[in-house]
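A single protein chain has been omitted; all remaining protein chains appear in their positions.
Right after this comes chain A.
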Amino acid sequence: MKGALNSIFIYSLQHIDKLLQCGICYEYMNTSVITSCSHNYCSLCIRKYLHYKTQCPTCFEETFEKDLRKNNLLDEIIIHYLNFKDKSEKKFYQKEILTVENRNFENVHSPNNFECKKKQNVPDTNEILDKNLESPMSMASNTTPRGQKNDQQNISTPSTSTELRIPSMFTPKRKGFQNEENELVECPVCKVDVPQNNINKHLDDCLKRENTKVQPKKCEPKRKPLPKLVLSLMKDNIIRKKLKEFGLLTQGDRKTLETRLQRYIILYNAECDKINPRSISELIKQCEEEENLERKIQKPSNVNIL
């Protein structure tokens, strides 16, 4: 029975793992965007592809860059999923998963996968959500064989209580646990009924939350995506002027210039979808590195077919 539960658990995780990967680069999605046909990709991947063909790679529906929308929720799910996986992998995941069917799963074990976590500018993990993640964890430890139980506890946070701690943000919903005799009053902030003797504490929490909610939005710098350019209609000197304007190099033949400009615009626009976009100089540096790398690769690899 325990074994069966285990495999259901692992199978579901494998499925989720797959769903969180971008269908273009096969990595966990980095700054995900959703198309109007409801498919998700890394912002950079799909923007690059739409320069090849203006359609969704999955369902072939006509898609333009302007149709893409950020999908912050998915980004957050991925961050927390990776966090969860990271914590549980050493103890639970690695041992168990290898014994279950290995299908589609070679990717999960490679430590390189965690690179994309570094790539994203992940903000410090939200404490509250982090604690919520303990619930699947404790489920995992319940289903492992007895011998591993002790190990399991080491990887969760130091707190020893197995009880699920409900963070303060959920207190309003716990009215059922409160003394029934207490009269309920409506919280003026979140409109939830709260027992009278708790209302002050609740209100404090509520107001605190309101404040933190508003703040990050204010300081968020809004970076606007660059307009699309019809490169084929632009003269060399205009392209050079544009490159100069963006702080990019202006040497090279026509094709190099076009590729350079396009690469930068795609990267810049993908970066706009991030909560914390990197600085312009970092983007320029990345473009230059990519260009140099491609130049190196191009020589030996073109020998083969046609």
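One rule holds in what follows: a contact is a pair of C-beta atoms (placed from the backbone, for glycine too) under 8 Å apart; a residue touches a chain by one contact, two chains touch by 3 or more; residues count from 1.
Following the convention adopted for this analysis, contacts and distances are computed from a predicted model.
K.L.:
Just go with whichever of "Protein SDA1", "UBC core domain-containing protein", "MSF1-domain-containing protein" or "Mitochondrial distribution/morphology family 35/apoptosis" UniProt uses as the name of the absent chain.
P.N.:
Cross-referencing UniProt, the chain left out corresponds to "UBC core domain-containing protein".
K.L.:
Take the complete complex as the reference. Which residues in chain A touch the chain that isn't displayed?
P.N.:
Looking at chain A, the ones touching the missing chain are residues 23-27, 45, 48-49, 52-53, 55, 57-58, 60, 102-104, 106-107, 112, 293-294, 296-298, 300-301, 304-306.
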